[in-house]
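One protein chain is absent from this view; the other protein chains keep their places.
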Amino acid sequence: MTTYQYTDVVPAPRRPWDHSRSTMIRTVTLIVLAGLFGSLLNKFTGLSGFLGWYVGLAIAVPVIAFVGSARHGWNIASDRIATSLVSVAFATVAIPWVSIFVEVYKKGSKAFHASYLTDDMRITPSSDALQYGGVAHAILGTLLMVLIASLIAVPLGILAAVYIVEVKGRFAKMVRFLTQAMSGVPSIVAGLFIYSTVVIFFGGFSAIAGSLALVILMLPTVARTSEEVLKIVPDELRSASYALGATQARTTFRVVLPTVASGLLTAAVLGVARVVGETAPLILTSSYFVAKSTNIGEPIASLPIYIFSSLGLGDSNATTRAWGGSLVLLGVVFILFAIARTISTRLRRK
Amino acid sequence: MQTLETPPDQREIRAYFTPVDKVFRGFVSTAALFSLAVLVLIAAFLLYRGFEIFSDFGMKFLTTSKWEILNPEDASTATFGIAAMLVGSVITATIAIVIAVPFAMAAALFIEYYSPKFLRTALTALLDLVAAIPSVIYGIWGYVVLLPLVEDWSATLNKYLDWIPIFSVRTPIFGRSPFLAGLLLSIMILPIVTSVAREVYSQAPRELVDATYALGGTKWGGIKTVVLPFGRSGLVGGAMLGLGRALGETVAVYLTLNLVFEVNFKILASAGGNVASLIATKFGEASAYEIKGLMAAGLVLFLVTLAVNFMATVIVNRARKIV
Partner (left out) sequence: MDNNINNETSTPEVIVPSVPADAGVLEDRTQRNAGNLEVSRRGGLEAVGVHAWFNKHHALADVSLHFPENTVTGLIGPSGCGKSTFLRLLNRMHEFIPKAAMAGEVLFEGNDIYAQGVNPIEIRRRIGMVFQKANPFPAMNIGENVIAGLKLARVKVDDKDALIEECLTRAGLWNEVKDRLTAAGGSLSGGQQQRLCIARALALKPDVLLLDEPCSALDPGSTLRVEETIVQLSESMTIVIVTHNMQQAARVSDYCAFFLSDGGPGRLVEADLTTNIFSNPSDQRTADYVQGRFG
């Protein structure tokens, strides 16, 4: 028999299972001890430099984790070892990426000077001192070729997506599959193809050939992203338009596409980000040129080829210029990425 | 109540498209089939331009390793064989996969299950960003920064482990080697494999993981029992996508592998090559006949990567459908 009495006194909420402070102390101790072991290994064995540190840490961390938790039993000990190994693996994976960002910035900024982004290499050999010359021709060339490629690839990609999602033709599944297959074409093969057709036919390298090679590489990305974006549009929207007597053409162009306009823009930006750094196809199609140019029928400079050819010269100034170009290219990719993410978060917020 | 003995005849409903829509659908279909056309054209043109090579050399093109043309004007002085390059492609791609897959699994698990909540979206975005780094930047970093380090490591590996055949070398010169190229490729394909793995691991059913906790399991127990088996096929698909990329990579391999026309399994030695870097290297000064040889090589590369990517897509799609 129970009667219940209510109390108004509410105790403070607790989290008795929360051991985050002791976990943090444990983790810090672990890292310090492992670091000590790594430095010992570094000094006293043949494993020197970075390798010594890394091997030391990689061995020490799970071992110390094991020793420290053995008293709790194998269940908890294996869990702690697993945690430590996964964390070490992640840190390992992050090191090269951090190194790339840091080195590109450090070495690339050495090539920068006031007019770096506006000068070209028309009168400056690569081995000259770094305050001469710049990357303007490369930036211009890349911009030009990517622009032409976009003008072709973006509409085609969106139309392919429209075919798959809206028109749903007989070949829809095949088109989808082939677009995915096309994304696996190696970039050099795309360049080889354009070489075997456009370059041979017109008798020389040209910017337009380069653009066409980029189209092949850009199309699958644009098509796939557009398809995902179009699939999100609810059918009710289309039904409403049809119910008002609109044709499929009008429904697609006036109702569906405007709804996902920012998504399609993201698809275009992602496509651009994909091809802006491609080197191999351009070796075979647009080659290289040392001056700023807007002549699409002639060879033209591009950021990736600028980097690649400067590096190939072996001279230390030329190599620094290559790093400088890399910094510019990385910056471009970064900006494109930021744009794509801003558009897509704004799209999601709507 | 009246019951029907036979259902009435079904009336056929046909959709008639207006002329506007007929044009629209035709236009869109044509544009969509462009991708089909391109793929077919690539295969067709490479075959057309490279056919002479296959008829001149037959299977020897794939099985021999010498690549030289003694007199650029005279096709009969040429010997083209890409066996060394095919083997080299496989070796570097294998090294890349062997290194990348375990680390990708661990990194994906870390992001999805071990990292603090607020970091998760940032790390996922970072992963996408790193996947977009152009290969030429990986190439220059690999050539300038990684090469000296790997030279050191190869010397150490060779010193202690040269009783294993692949780690032995004929001359103790370490530098641009399949090991370096494979290592660089693994760093390049890590983002894509980790991305796919992370996506699959994030979709493991939480209720199953809860069940493992209720049975007295730890976080690792739950991962081992539920998440990893669940993500197995997705991981395989991601690995194959990475493999496809590694097989066709040009610039990174060009800069980190010394092109030598000899099948070489000693990964620390300074010799190797893959088909893509062969094309890039020889293209600059190739005569008309040699270009045909490069076309033929390109066709082989095209077909191989197409097959690998086809299998990868099938596996990844099947993994996604199970969810």
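Per-chain residue numbering starts at 1, and chain names A and B are given in the order in which the chains are listed.
The rule is simple: a contact is a pair of C-beta atoms (placed from the backbone, for glycine too) under 8 Å apart; a residue touches a chain by one contact, two chains touch by 3 or more.
These numbers were taken from a predicted model, which means no experiment stands behind them.
Trainee: Which of the visible chains would the unseen chain be in contact with across the whole complex?
Mentor: Result: the unshown chain touches A, B.
Trainee: Determine which one of A:Val10, A:Ala114, A:Ala129 or A:Ala243 touches the chain that has been left out.
Mentor: A:Val10
Trainee: From the list B:Thr218, B:Asn274 or B:Asn309, pick the residue that touches the absent chain.
Mentor: Considering all chains, including the one not shown, the answer is B:Thr218.
Trainee: Which is it among B:Val226, B:Met240 or B:Ala276 that touches the chain not included here?
Mentor: The one listed residue touching the chain not shown is B:Val226.
Trainee: Across the whole complex, list the residues on chain B that are touched by the chain not included here.
Mentor: 117, 205, 207-208, 210-218, 221-222, 225-226, 229-230
Trainee: May I ask you to list the residues on chain A that touch the chain which is not drawn?
Mentor: Against the left-out chain, chain A lists 1-7, 10-17, 72-76.
One rule holds in what follows: only the chains that are shown with their structure count from here on.
Trainee: Please tell me the distance, in whole Å, between the geometric centres of chain A and chain B computed from their C-alpha atoms.
Mentor: So the centroids are 16 Å from each other.
Trainee: What does chain A use to touch chain B in their complex?
Mentor: 46-51, 75-76, 78-79, 82-83, 85-87, 89-90, 92-93, 96-97, 99-100, 103-104, 107, 155-156, 159-160, 162-164, 166-167, 169, 171, 174-175, 177-190, 192-193, 196-197, 216, 219-220, 223, 247-250, 252, 273-274, 276-280, 283-284, 304, 307-308, 311, 319, 322-323, 326, 329-330, 333-334, 337, 341
Trainee: So in the complex, which bits of chain B are touching chain A?
Mentor: 17-18, 20-21, 23-25, 27-29, 31-36, 38-39, 41-42, 45-46, 48-49, 102-104, 106-107, 109-111, 114, 125-126, 128-130, 132-141, 143-146, 149, 152-153, 156, 159, 187, 190, 194, 216-221, 223, 244, 247-251, 255, 276, 279-280, 283, 294-295, 298, 301-302, 305-306, 308-310, 312-313
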